[in-house]
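Of the protein chains in this complex, one is absent; all others appear in place.
After this line comes chain A, so read on.
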Amino acid sequence: MIEETAVSLQEGEARPMNMIEAINDALHVMMGHDPDVVVFGEDVGYFGGVFRATAGLQAKFCKMRVFDTPINECGIIGAAVGMAAYGLRPVPEIQFADYIYPGLDQLISEAARLRYRSAGEFTAPITVRSPFGGGIFGGQTHSQSPEALFTHVSGLKTVIPSTPHDAKGLLIAAIEDNDPVIFFEPKRIYNGPFDGYYDHPSKTWKNYPGGQVPEGYYSIPLGKARTVREGSAMTVLVYGTMVHVAEAVLAEKGVDAEILDLRTLWPLDIEAVEKSVQKTGKCLVIHEATRTSGFGAELVSLVQERCFYHLEAPIERVTGFDTPYPHSLEWAYFPGPVRIGDAVDRLMKE
């Protein structure tokens, strides 16, 4: 189930796209729409990106607006901050979220604080795109989910789409947003949704509702969750790849769960969360990232604080383990159907 905005229906016919195509389309739309949008990063120019997300952009919009960079994340983000201070709307790419750390000082100390410390004189309307998440045998440094590092930073917005449709609309909204946005793209579902059964044949977006993407311009507001499925037995708070895993597990178990795809982690759609948990009385939080101090801890706290008297069971949290992301034991690590199923069973017993 997807929610189409009125704009999208007016703006163009929907056609099937995978998530890469949807992201690429969003970049084409925004570069055509706003001459201040510039796209850069490692291998994004002539080559079109290691995941092809920027394919065709340089040929269409010229090297001055779409270009390759030195391999230096501090420089990529630092230059983006300077460009934003000038008045551009930079959309830098960090090749993998695992490699965003050299740019963290520029993101946390600079981009996130620019508006505040200058009392609005300077702003950082930057969208940092970066593939993230596991499930692809990426090992330690091509699988991480570092979203909690960013949701902890005041001044940053963190967005994670779970369908091609949302990816395009959210990316357009992120680029138009006047605050810095970390836009994490779950690379496991670039080419198709993933239900957590790694031994099943892979699926494509083609016949999936979220794989229908309108042509042209449309945006999905940041800070709004999407109800993947309405239900009354429990609320599932989830985002990225895990949306599809959760959906599959709950369907398999026949549990009438309400599944919320948060889409924007921060600012969180607190109203949607409260409304749902107060209705269902139970809450399951799922993410790929490691458990301790993960974003799930914040979700659990908020639900506990704001829905305590509605809760009928302890809030459950299904996450990656507190280890670096392993290579050979990926499917032992990944919070897949078994781990989620156990938590669902515990919640249903209460």
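Here, a residue touches a chain if its C-beta (ideal position, glycine included) is under 8 Å from a C-beta of that chain, and two chains touch if they have at least 3 such contacts; residues count from 1.
In the analysis below, contacts and distances are computed from a predicted model.
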Quiz prompt | Listed names "NADH-quinone oxidoreductase subunit M", "2-oxoisovalerate dehydrogenase subunit alpha", "1,2-phenylacetyl-CoA epoxidase subunit A" or "Na(+)/H(+) antiporter subunit B", matching UniProt entry of the absent chain | solution = "2-oxoisovalerate dehydrogenase subunit alpha"
Quiz item: Of the residues listed, A:70, A:201 or A:254, which one is in contact with the missing chain?
Solution: A:70
Exercise. Sort through A:60, A:117 or A:206 and give me the one touching the missing partner chain.
Key: A:117
Practice problem: Based on the whole complex, identify which of A:98, A:147, A:166 or A:179 touches the chain you can't see. | Solution: A:179
Practice problem: Just name the one of A:17, A:30, A:44 or A:80 that touches the chain not displayed here. | Solution: A:80
Self-check item: Interface residues of chain A (partner: the chain not displayed)
Solution: 38, 64-65, 69-70, 72, 74-75, 78-88, 90, 102, 105-106, 109-110, 113-123, 154-155, 157, 177-179, 223, 266-267, 270-271
